[in-house]
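A short write-up of the structure that comes next.
Apart from one protein chain that is not included, each protein chain of the complex appears where it belongs.
Moving on, here comes chain A:
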Amino acid sequence: MVKIVFESHDGSERTELELSPGGSVMEAAAANNIDGILADCGGSMVCGTCHAFVSPEWFEKLPEQSEMESALLEYVPDPQPNARLCCQLEVSDAIDGITFTLPESQR
């Protein structure tokens, strides 16, 4: 199983998910009604409303961003380094234990 934590912007809420590998982090968040992930475009990488922040250590370890992903991340309401689109990350053992901090708003 893969453990993923979603933490609200101010750290007041934490949701821990135990997932079997497969599918995207966005899909897992949607299936578990994580409030801060909207995913308006359903993972087609045109909306940016599935973004979240990870620690610099995790950021280093994740697979590289496509050009389109980095472009989208520049235009979210409050762009920050270490942001990723959850629809572009696969649930796998490689991210076991990761924490995603949700932005204050997605749009």
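Methods note: a residue touches a chain if its C-beta (ideal position, glycine included) is under 8 Å from a C-beta of that chain, and two chains touch if they have at least 3 such contacts; residues count from 1.
In this section, contacts and distances are computed from a predicted model.
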item	value
The complex's invisible chain, by UniProt name, from "Aldehyde oxidase", "Cytochrome P450", "Cell division protein FtsX" or "Acyl-CoA dehydrogenase family protein"	"Cytochrome P450"
Hidden-chain contact residue, picked from the options A:2, A:28, A:47 or A:83	A:47
For chain A, residues in touch with the removed chain	33, 35, 40-44, 46-48, 68, 71-72, 74-77, 79, 105-107
